[in-house]
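One chain of protein is taken out of this complex; the other chains stay put.
Showing chain A:
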Amino acid sequence: MDTSIGLSEASASDYVVLLKPRVMSLVVFTALVGLLAAPGHINPVLAGIAILCIAVGAGASGALNMWYDADIDAMMKRTAKRPIPAGRISREEVLTFGLLLSAFSVVTLGLFVNVLSALLLAFTIFFYAVVYTMWLKRSTPQNIVIGGAAGSFPPMIGWACVTNSVSMESIVLFMIIFLWTPPHFWALSLFMSDDYEKAKIPMMPNVMGPASTKFQIFLYTLLVAPVAVLPWIMGFAGPAYGLFAAAMGVAFIVYAWRVWRAPVGKDMIKPAKKMFAFSILYLFGIYAVLLGEILVRKALLLAGLI
């Protein structure tokens, strides 16, 4: 059947899928933490608009990723049911959808909040869609290491929405996610490497082998654990956060140690799956505690107790 005359069976929910809602929820969460952690004041309505713009911008980059990667998405189990490989939406429509949402989110953020945060959002979309998706993903096993920067920008954008600046504190919030990304994705790729092999994506286990990947996972957890404690040491997070981040960091290293020490083959799958599950809990947990601490401090300030 000729679908070019517009006999689409795509429902609104297919367009929502294009926005990668699960990735978007993590983006919204970390951006919100960055926005609330920043010193200074922002009108709550404008803060809401800022978070919405960052969410839509993240969704737009997800759509652009699905537009470009439709060929490899069709080959992998995890992604074969996405709207383009499933044949419900055409690639051209997704490209238009992604570009339109990118433009609207960046311009709206620039007009209502500030130009710096709009530029950061534009750069994030560019970095994810062009630098990661088009260039690195298919060419180097360092793809997710460098590409991880795209996912690390949201708290920095949230911070810039309030302060109109990029400071050491927001760079630390960036670094926590940046250093967390490689062990998170490599743990996944240890038990999904067949899929990546089929789609010819050069993930670390396929290129350097699982033994090297497991060691690198361990090295990155050694980096991310102390960096995650920095907000406390630098004074923009309290002791509750500091102690929690330190404890979670030790646990993260222990999980990574078990992955590293497990022999290559079937025996490494279980510790890798456990570490992958914990990595999500880790990042979500430390950002949640940071958020909780900020909210408690703001509530105490409002009540005049501090």
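Brief remarks follow.
We adopt the following convention: a contact is a pair of C-beta atoms (placed from the backbone, for glycine too) under 8 Å apart; a residue touches a chain by one contact, two chains touch by 3 or more; residues count from 1.
Here, contacts and distances are computed from a predicted model.
Per the UniProt record, the absent chain's protein name among "Cation:proton antiporter", "Phenylalanine--tRNA ligase alpha subunit", "Phosphate transport system permease protein PstA" or "CoxF protein" is "CoxF protein". Of the listed positions A:Leu46, A:Leu99, A:Leu116 or A:Val166, the one in contact with the omitted chain in the full complex is A:Leu46. The chain omitted from view is touched by exactly one of A:Thr30, A:Asn65 or A:Thr108, namely A:Thr108. Against the chain not displayed here, chain A makes contact via residues 5, 7-13, 15, 43, 45-46, 49, 52, 104, 108, 111-112.
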